[in-house]
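Missing here: one protein chain of the complex. Every other protein chain is in place.
Letters A, B and C name the chains as they come in the text, with residue numbers starting at 1 for each one.
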Amino acid sequence: MINVLFFAAIREEAGVEQVTVDKQDITVKELKEYVQKTYKLSSLKQTMTAVNEEFVTDDETIGTGDTVAFIPPVSGG
Amino acid sequence: MINVLFFAAIREEAGVEQVTVDKQDITVKELKEYVQKTYKLSSLKQTMTAVNEEFVTDDETIGTGDTVAFIPPVSGG
Amino acid sequence: MNQHLFEVVNQPIAVDEIIKKVSRRDAGAITTFIGTVREFTKGKKTLSLEYQAYVPMAVKMLSQIGDEIKEKWPDALTAITHRIGKLDITEVAVVIAVSSPHRKTAYEANEYAIERIKQIVPIWKKEFWEDGTKWIGDQLETKEYPEGKPSKEM
Partner (left out) sequence: MNQHLFEVVNQPIAVDEIIKKVSRRDAGAITTFIGTVREFTKGKKTLSLEYQAYVPMAVKMLSQIGDEIKEKWPDALTAITHRIGKLDITEVAVVIAVSSPHRKTAYEANEYAIERIKQIVPIWKKEFWEDGTKWIGDQLETKEYPEGKPSKEM
C-alpha cells in the first residue's frame, strides 16, 4: 500500500487530497503513469516527487507504507 | 558673525557645543585654522564641513549669519 | 529549536515575533524580508490569494534552508515563517529574519533564503482574479538554477 498526496492544481484535477494505491516496489515513474491514467491527470511531467518528505528522482523505488507526494512547481514566498 | 557647531570628539575637545565667531567672508580652510588654534583642537584634517546643512569643500567662502558645522567621520547606522 | 525557527502557520504573522527569534547580543545586524500580497502582477489585478502547503515537508525544507545558510554563513541565525490559507492584498505571506554580527552576511543570507524558498519549499499559491482563479507554478525571477535538489523541472 502506497499513500499518495496531491497538491495545488493536481489536487483540483484529481478531486481528492489523498489516495491509497495498492502497489509496492514500483518506481516513481511507474507510479506517476498509473496515477495519471487512473485519475485522468493532464500531466505529471513538471511534477517533482517526494517520498516520505524527501525529494527523489523518477528512478526511485517505492515500498509499501511509503508516503508519496507529487509536488508541482512551487510558488511560495 | 558665524555660528559654529561642534560634534562628537571635537565637541568634547572644545568643551562647547556651539560658538559664535566674529568673522565673515573667510574660507572654510581659514575658519578651520582659526577655530583649531582658538579651541586648541588636535586636528580638523579628517573633518568635513557643512555650511547651512550642506557639505562644502575647504575653498567655500562663509558669509555672515551662516551656520558652519564641523563633521568628523560619521559612525551612525 | 529548529521547529521554533521555521514555521508554517495559518494565522497572520507578527513580524516583531520573527525578529525577536534571531535577536542576540552578538548580532549587530538583522535583515528581514517580508513578502506581501501585491495587487497587480503583470497588469492583472489580484483580488486575493490562497496558499497551500505540504506542511510537514515545508517546515522540513525551511529548516534545511536554515542549515544551508549556517554552512555558508556560520555566524548567521535564520528564522522563517510562512503563512497559508486565504490572504488579502498587503497581507504578509512570508517573513524571513536573519541576524549576524555584520550586515553583509545578513543581506546575503536573507536573499539566499527567499531564492531557496521559491525552489524547494512545497508551498503553492492560487490567485483569485475578477475573471477566474489559477494555481501558480514556477515564479522564479532568476533564470539560473543553483545547485541542490530539486534538479531540473523548476
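The rule is short, and it goes like this: a residue touches a chain if its C-beta (ideal position, glycine included) is under 8 Å from a C-beta of that chain, and two chains touch if they have at least 3 such contacts.
Since we're looking at a predicted model, the values are computed, not measured.
**Student:** Any idea which chains on screen the missing one touches?
**Tutor:** Its contacts among the visible chains are B, C.
**Student:** From the listed residues B:Thr20, B:Ser42 or B:Ser75, report the one that touches the chain absent from this view.
**Tutor:** The missing chain is touched by B:Ser75.
**Student:** Quickly run down the residues of subunit B that touch the omitted chain.
**Tutor:** 5, 7-9, 11-12, 45-48, 50, 53, 55, 57, 69, 71-77
**Student:** Which parts of subunit C are in contact with the chain that was left out?
**Tutor:** 15-16, 19, 23-41, 89-90, 101-104, 106-107, 110-111, 114, 141
The criterion applied here is as follows: only the chains that are shown with their structure count from here on.
**Student:** Based only on mean CA positions, could you tell me how far subunit A sits from subunit C in angstrom?
**Tutor:** 24
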